[in-house]
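My questions will all concern the structure given below.
Removed from the display is one protein chain of the complex; every other protein chain stays in position.
As written, the chain order gives the labels A, B and C, with residue 1 at the start of each chain.
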Amino acid sequence: MAPRALDTLPPRQADAAAPDPDQLRDLYRLLSNVRQLDTSAVAWQRQGLIPGYAPMLGQEAAQVGAGFGVDKTRDFVFPTYREMGVAYTLGVNMVEYMSTHKAIWHGGLYDPVASHFAPFQAVVGGSVLHAVGWAHGQTLNGASADGLGVGVAFLGDGASSQGDVHEAMNFAAILKAPVVFFVQNNGWAISVPTEQQVAGGSVAARAAGYGMPAVRVDGNDVLAVVEATQRAVAHARAGLGPVVVEAMTYRRGPHSTSDDPGRYRTLEDEKIDGGEDPLNRFRSVLLTQGLADASFFAEADAGAQTRADEIRDGVVALDSRPGSEMFDFVFQESTPTLGAQARQWREESEHV
Amino acid sequence: MAPRALDTLPPRQADAAAPDPDQLRDLYRLLSNVRQLDTSAVAWQRQGLIPGYAPMLGQEAAQVGAGFGVDKTRDFVFPTYREMGVAYTLGVNMVEYMSTHKAIWHGGLYDPVASHFAPFQAVVGGSVLHAVGWAHGQTLNGASADGLGVGVAFLGDGASSQGDVHEAMNFAAILKAPVVFFVQNNGWAISVPTEQQVAGGSVAARAAGYGMPAVRVDGNDVLAVVEATQRAVAHARAGLGPVVVEAMTYRRGPHSTSDDPGRYRTLEDEKIDGGEDPLNRFRSVLLTQGLADASFFAEADAGAQTRADEIRDGVVALDSRPGSEMFDFVFQESTPTLGAQARQWREESEHV
Amino acid sequence: MSEVLEGVRETAPTPLLQLSMQQAINRALGEILESDDRALIFGEDVGVLGGVFRVTDGLQQRFGANRVFDTPLAESGILGTAIGLAMAGFHPIPEVQFDGFAYPAVNQIITQLARMNYRSRGRLPMQVTLRVPSFGGIRAPEHHGESLESLFAHVPGLKVASPSNPQQAYHLLKHAASMPDPVIFMEPKARYWNKAGVNLAADEDTASLEGSVIARPGKHATLIAWGAMVSRCLQVAELAAEDGIELEVLDLRWLKPIDEAGLAASVSRTRRAIVVHEGPHTAGLGAEIAALVSQSCFDTLRAPVERVTGFDVPYPSGDLEDEYIPNIDRILFGVQRVLEYRRG
Partner (left out) sequence: MSEVLEGVRETAPTPLLQLSMQQAINRALGEILESDDRALIFGEDVGVLGGVFRVTDGLQQRFGANRVFDTPLAESGILGTAIGLAMAGFHPIPEVQFDGFAYPAVNQIITQLARMNYRSRGRLPMQVTLRVPSFGGIRAPEHHGESLESLFAHVPGLKVASPSNPQQAYHLLKHAASMPDPVIFMEPKARYWNKAGVNLAADEDTASLEGSVIARPGKHATLIAWGAMVSRCLQVAELAAEDGIELEVLDLRWLKPIDEAGLAASVSRTRRAIVVHEGPHTAGLGAEIAALVSQSCFDTLRAPVERVTGFDVPYPSGDLEDEYIPNIDRILFGVQRVLEYRRG
């Protein structure tokens, strides 16, 4: 399914230049690291190290490309449960990120404020409106010389069906908020294919109805994603309002480690619909442009393996949080009732 | 604000022919009756007969035109709180309809099943999804020789912001349900003008994003509304899926009898934005076509006055419902707890 | 657990089938679709996949994609569509995939589903059976372990049931689906996979499917529970029995309407009560139970009704789940408190 092109974003210089050769090689390293970490996490689950995981296999280009287009010093990312690759690209502490999959803390242990990466979000469509609110806050704060901070909301094709996503797009367009709605259309919402989910066939096509520009891009082409994201972010940063980016990609793995895709699609389908591996595609680009050779890839892939192993060690070492933390973070200012419950819990469960 | 035309509904014979001269005169009678009843109801509120009312002044052509395009023997209308004119056109018992404004029964006393007119709905956007479900039921029942029953959902420009409306449009388009989303864009949602409500400026323009056809029509031209509605209903009836009709009209009165529009718009604005009175416009049409003369209008308007007076008498005569009915309609099969509460209520409040 | 205690009349001996609750519900759904051609099943992933818990496994294949279908990912859309289908004379059996994803549908459930019969003065009955895999205990991600019973039970116009074992799930669901009013059917997902004997024939006596059941008789105190907490309370009763303490376990089964008479009958015998639930403490359904029992057994109660519940904290991540959900220790502490209570 080759993505139909759609591009209503007015041509405009992106803030950032196209990636230079060093950045291109960095992009490959990121892709490789993310691929390695993702497949490792699936293995960790099989080995019993973590109870579950939501693989992003096949979406590496979309996620690394999107993350690369974001300025992590002043933009803010609102992820779902599948944005491991964005987190990695933005430099989120990956051991702390993985803690949520180890069932240690729902939102993850990483610091969302320092990371500019909101807590892990399990409600489909739950955080899209937050991006709009955060972004409107940037407008209220007023632009600096180089423009506004941009809220980047991640959502899937399935999420696009939620009422909240519509409300978010309408609010953003009415408020002219600096938001990028970054849709990963990966063909599936668990077992439901996009055709049975997204009436009209494209989330980007909805943007026009809100008077918003949109770009529909080949989500398995990392450079195309970088460019689309940079352009969208630049548009929002300049105070010109929200943009939809729809990256057409494919969820190559199961929905999660407890899913069984064999019940709703064949391996044959996967092969045809998945298309060429986004990493292979980018390898060809680098080779063709003479920017990398086999030894570069070998080194990058080995580095990715090392990095994944380091993260694994960190995840292994992660201890459960003390039960008392259940009570500690409910409020900034606790209440007498909660205090009494915490005391009772301590007496009965910690026998103190 | 002259409505920008928008028409993506494939040209297709409507089931029903354009109104013949008798029907045209009937349309005028309906318009006049509805205008008279509406202005009377405002007066009833001032006189203390009813505690509140939501006038539809200025929307007569939109409502009578829409109602005229609906087949009340097999379609089903899902109104909001402002569709008095549609109810009238469909032949709903108007005393029973007005009972809701007399604070007698929230949904109105009329029989929604017999009337093909769902209960009065106070939640903005609340019933739009019901139309989709009802319509999908018609698909499941299978079409008769002359097609499907059509669900007609009424909603305002304000309602279009609700997540439920998006979910309804997406579900309808995915299910190819025979629904017409009839939007009365009357310029206001209480004090908020459409420009601050509907990003992109038009609800009809959203339809394309769902792969749905839409017609944007001058909602103060009753014949244009009849035609658009008939075409939309015919499209849905033929099993071709949902359609959005956006009737551009103007709420000439206050939002409700407790609203004070002077706080957010001037009389000058009202005059300019309201345009020519839809009744006057249709009078000119009938006069120009030689289908009616001054005595016809005088007679029709006098009839409308008589009819409104009859309804007033009925509304005056309406008694409160007995308190026991609070308990009677909660369930089809009551429960022991509720039975006990009803007994206690009787003992304490009726002293039996 | 004897059949008599399950409230089901003795019938001609039927071989018991060993079924998990997930299988028992699947079987009940198949029979409902078979006997009632207005019945429709829909929701996220219930069709081709057969549901994330396989509760609707095979039903689309058997009954076709008109009767069992996948919807877009929108819970309000699912419920609103169900309401419209009920208005058109169908009997929708929608699923919300997990408890925590019922919140987006709360507006349709409270302002529409629960009120349509009332608003229309009985002319638009809502025979809608809403299945919600519910409660915690499976180490799942955030929002997959919620207890919404007190929210639902508070809403006039809704009925709410929760089965505790496969036998009950099978009959209770068929019964709920036969009712002409909206029923929220809360399936304890932690119990989906435990097998137990199911007597398919035992559904003749409808009355036996109303109200609560005594899952284990006892005399020193009554443990009141529903869903997955029933089997935990049975374990507690087993342990307490070793110390000579005979705990009665009352399986509430219907969370709305609540079997006030059954509660009063049990506690007026045992004179002590502990209500156990997973949901947060404040304004949980345990408060209603405690208030009812404190009133109906005012003269006989020998100790304040204990509530052993989830804490007033968001449902925690898997690692802390066992600290949050009432565990055997915490329930035993509650039992101890009611048994040792002495008027001051």
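Just so it is clear, contacts are C-beta pairs under 8 Å (C-beta built on N, C-alpha and C of every residue); 3 or more make two chains touch, one makes a residue touch a chain.
Since the model is a prediction, treat every value here as computed from it, not as a measurement.
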* Tell me the shown chains the invisible chain touches, ordered by label. => A, B, C
* Asked: With respect to the chain omitted from the figure, which of A:Pro19, A:Gly137 or A:Gly314 is a touching residue?
  -> A:Gly137
* **Chain not shown: contacting residue from B:Gly52, B:Gly239 or B:Gly275** => B:Gly52
* Structure fact -> chain B positions in touch with the non-displayed chain are 51-52, 81, 100, 102-107, 120, 122-124, 158-159, 161-164, 189-192, 196-199, 258-259, 263-264, 320-321, 323, 325-327, 330, 337-338, 341-342, 345, 348-349
* For chain A, which residues reach the chain that was dropped from this view? -> 76, 105-107, 109, 111-113, 118-120, 123, 126-138, 140-141, 151, 163-164, 167-168, 170-171, 174, 325, 328-333, 335-338
* Can you list where chain C touches the absent chain? -> 100, 103-104, 106-107, 110-111, 114-115, 118-119, 142-143, 150-151, 153-157, 256, 258, 279-280, 282-288, 290-291, 294-295, 298-299, 301, 303-305, 307, 311-314, 341, 343-344
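Operating definition for what follows: only the chains that are shown with their structure count from here on.
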* Asked: Taking mean CA positions as centres, which chain lies farthest from chain C?
  -> B
* Asked: Using CA atom averages as chain centres, what separation in Å is found between chain A and chain C?
  -> 37
* Structure fact -> Residues of chain A that touch two or more other chains sit at 161-164, 196-199
* Structure fact -> Multi-partner residues in chain C (2 or more other chains touched) are 72, 74, 76-77
